[in-house]
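A protein chain is absent from this complex, but the other protein chains hold their places.
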Amino acid sequence: MRNQPLKEKLFIIIFGADTPAGKAFDVGLFAAILISVGLTMLNSVHSVRDAHGLLVSSLNTVFTVLFTIEYVLRLYCAKNPVKYAHSFFGVVDLLAVLPFYLGLFIDNAEFLDVIKVLRMLRIFRVLKMAQYVGEADLLLNALMASRRKIGIFLVTVLTLVIIVGSLMYAIEGEQHGFNSIPQSVYWAIITVTTVGYGDMAPQTPLGQTLAAFLMIIAYSIIAVPTGIITAEVGLSTAMKRRGKICPSCKRGPHDTDAKYCKFCGAALD
Amino acid sequence: MRNQPLKEKLFIIIFGADTPAGKAFDVGLFAAILISVGLTMLNSVHSVRDAHGLLVSSLNTVFTVLFTIEYVLRLYCAKNPVKYAHSFFGVVDLLAVLPFYLGLFIDNAEFLDVIKVLRMLRIFRVLKMAQYVGEADLLLNALMASRRKIGIFLVTVLTLVIIVGSLMYAIEGEQHGFNSIPQSVYWAIITVTTVGYGDMAPQTPLGQTLAAFLMIIAYSIIAVPTGIITAEVGLSTAMKRRGKICPSCKRGPHDTDAKYCKFCGAALD
Amino acid sequence: MRNQPLKEKLFIIIFGADTPAGKAFDVGLFAAILISVGLTMLNSVHSVRDAHGLLVSSLNTVFTVLFTIEYVLRLYCAKNPVKYAHSFFGVVDLLAVLPFYLGLFIDNAEFLDVIKVLRMLRIFRVLKMAQYVGEADLLLNALMASRRKIGIFLVTVLTLVIIVGSLMYAIEGEQHGFNSIPQSVYWAIITVTTVGYGDMAPQTPLGQTLAAFLMIIAYSIIAVPTGIITAEVGLSTAMKRRGKICPSCKRGPHDTDAKYCKFCGAALD
Partner (left out) sequence: MRNQPLKEKLFIIIFGADTPAGKAFDVGLFAAILISVGLTMLNSVHSVRDAHGLLVSSLNTVFTVLFTIEYVLRLYCAKNPVKYAHSFFGVVDLLAVLPFYLGLFIDNAEFLDVIKVLRMLRIFRVLKMAQYVGEADLLLNALMASRRKIGIFLVTVLTLVIIVGSLMYAIEGEQHGFNSIPQSVYWAIITVTTVGYGDMAPQTPLGQTLAAFLMIIAYSIIAVPTGIITAEVGLSTAMKRRGKICPSCKRGPHDTDAKYCKFCGAALD
């Protein structure tokens, strides 16, 4: 086939990051994503829209056309276009351009702007290809390895905020702004995460005492997820640092004080 | 006895989590707890109560009846019903249904709703049976192992907030909202835990300087509980990962993926 | 001398914690400190003072007399009374009773109440004698070992808040509540420690952008003191856990994989 080489070249440039052209494409994509998201955000500011509305929307059109061409090229040169179109990044790539074309028919610009912002997710596509893969994998693995511990922690926090929120609703009541249990639970979440907007705050001595207990508990248990993640990241990082490789079976890592390969029993040098 | 086998079967389903029926029961219980707590919370929202009051209270009755049947069955099939009834989860199971029946005689619905929310604690009963046991134990052990260190930390924080709160009461006084020492200590707790509602805030330069010092100190000592828990969780996790001992030279620890002793080269079992 | 034995007995009870009498004394002291501090705090609440003023001040007098007797006994039975009187806890013991006697002559009750609260520090005297010594030492050593790293961290944070505070003063100015550089630095401290009262907040787009950067930076660097302390606590805890002791020179700790004593070269069992 005549266009096979072109398809392959395009694949290497668009999906790869190992060639100079592939790297240049990634850098360009990175900039285009940031600028177009920035434009979408600016477009929601009244003063900007009034003063430079035409410029911003023209630029937005340019970027959307570029992203559309990119999407079509990806579909064209992907080894399995259907699989690509259904993959996470395939859907994100489509969502990055679809709102613009829908906007030509629908009038609710703000709703579509929010979807346009989802193209921010495409930035991970660039990171995925670069030298950040190893680091991101390490972090992701640490999070995955501790997902059960974090799950237990979140269930505990959820139980805590539901019970304390309900108590607070009974103590403070509607005259102090705690209008319902869900809203009181919202207050408890604001407090336990130490955000503390102050839009709702207990005013009775009993309520303030309960709030103080909740804060002290939160202060102590905020350490738990940190401890979980730190232990995992620390173990992963430490493991990556060590790393004698067996000269016989090429496997590792081995401890720095290991004499024999733990996989095949051969002597390590 | 004729009903012995049924009793045993029920025990395996209700208290166990190893059979398909036991697992299905746990999943159903999990859903029932979440939905009934959600209903109790929604029931406190005026607009929901006005629009769907009858539906919510009917559903609540259904769930309470289900929980009552479950409680009776647990009492029936437990190996030691008296011990079960006095255990932590036995009391929680009772508290999950009692408010409903009390509510038939008493009129203070909101007070009882708060007790109803305690059934949220039953969610740990499900977690306790599932694969989360090991992880929860690890976290609990880490907390237990560091309970003295955390105790010392909390006493230090308590001393700090009492002294700084008293100073603030002397500095700012009632004209700036610091009406009493307990309330000023409440402010100090809000500040030291970095919640920061802003319902009370120092307004004199001296008070703001003291507050700034308190914040900087808090910023430094928030690291202490984290360090304590992290060290424990890290040690426990690392220890769980390692721990094989060589059957030949009796040395260890070895990595969990080790097949051969790293000291003498003998095969590990 | 006839009263030598009594003096020694008193010393063992009051300063020690190894005998049943010494432990009982500590528990009593612990309770007395907490109750008397609680009374001092309550005494600043208008409604309590109005309703139970006489009761609270009577109880306060009782506790102060008890603490005075204790102070005199400590002076009497201390091996070196002058050294005791000049020690940290000696001064705290005196400050715990002095304000009461000064209050008989002076009228500024609130100022003296704040000093009375310093008796809260005496709680560490009890902790010092109990089984918490080892744990407290571990924490203190970890803090001491990282004091330089924390010092550098605090200087960096100080430089950051001074520069960002000054910039904010120039950007927002007095019309948005940033009345002076010190007050703007106070705002920067509130922000960087994530307390966030909200009594001052930037209102211009430029100011909000700078604030957002400060928060993101704060979010990243809050990890630094945690990392410092955690590393120290972790090392200390890990070291305490290991702990083979050399059978020849009785020293340790040794690594679990050590064959020979690292101090004297003798074989470890």
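The chains carry the letters A, B and C, assigned in the order they are written, with residues numbered from 1 in each.
Note that a contact is a pair of C-beta atoms (placed from the backbone, for glycine too) under 8 Å apart; a residue touches a chain by one contact, two chains touch by 3 or more.
These numbers come from a predicted model, not from an experiment.
**Q** For the chain that's not shown, point to the residue among B:Thr64, B:Thr194 or B:Ser220 touching it.
**A** The one listed residue touching the chain not shown is B:Thr194.
**Q** State which residues belonging to chain B touch the missing partner chain.
**A** Counting over the whole complex, chain B touches the hidden chain at residues 194-198, 226, 230.
**Q** For chain C, which residues reach the chain that was dropped from this view?
**A** Against the left-out chain, chain C lists 148-149, 151-153, 155, 158-159, 162-163, 166-167, 169-170, 179-182, 185, 191, 194-198, 201, 205, 208-209, 211-212, 215-216, 218-220, 222-224, 226-228, 230-232, 234-235, 254-255, 257-265, 267.
**Q** Can you list where chain A touches the absent chain?
**A** Against the left-out chain, chain A lists 37, 40-42, 44-46, 110-111, 113-114, 117-118, 120-121, 123-124, 127, 131-132, 135-136, 138-139, 142-143, 150, 153-154, 157, 182-183, 185-186, 189-190, 192-199, 222, 225-226, 228-234, 236-238, 241, 256-257.
The rule we apply is simple: only the chains that are shown with their structure count from here on.
**Q** What's the call on chain A versus chain C, same or different interface residues, using the half cut on shared numbers?
**A** Same: when the shared numbers are divided by all numbers used, the fraction is over half.
**Q** Please work out the Cα centroid separation of chain A and chain B, and write it as a whole number of Å.
**A** Roughly 27 Å separates the two chain centres.
**Q** Could you state the distance in Å from the CA-based centre of chain A to that of chain C?
**A** One centre to the other, that is 39 Å.
**Q** At least two partner chains per residue is the criterion; list those residues in chain B.
**A** As it turns out, chain B has residues touching two or more other chains at 153, 182, 185, 194-198, 222, 226, 228, 230-232, 234, 263.
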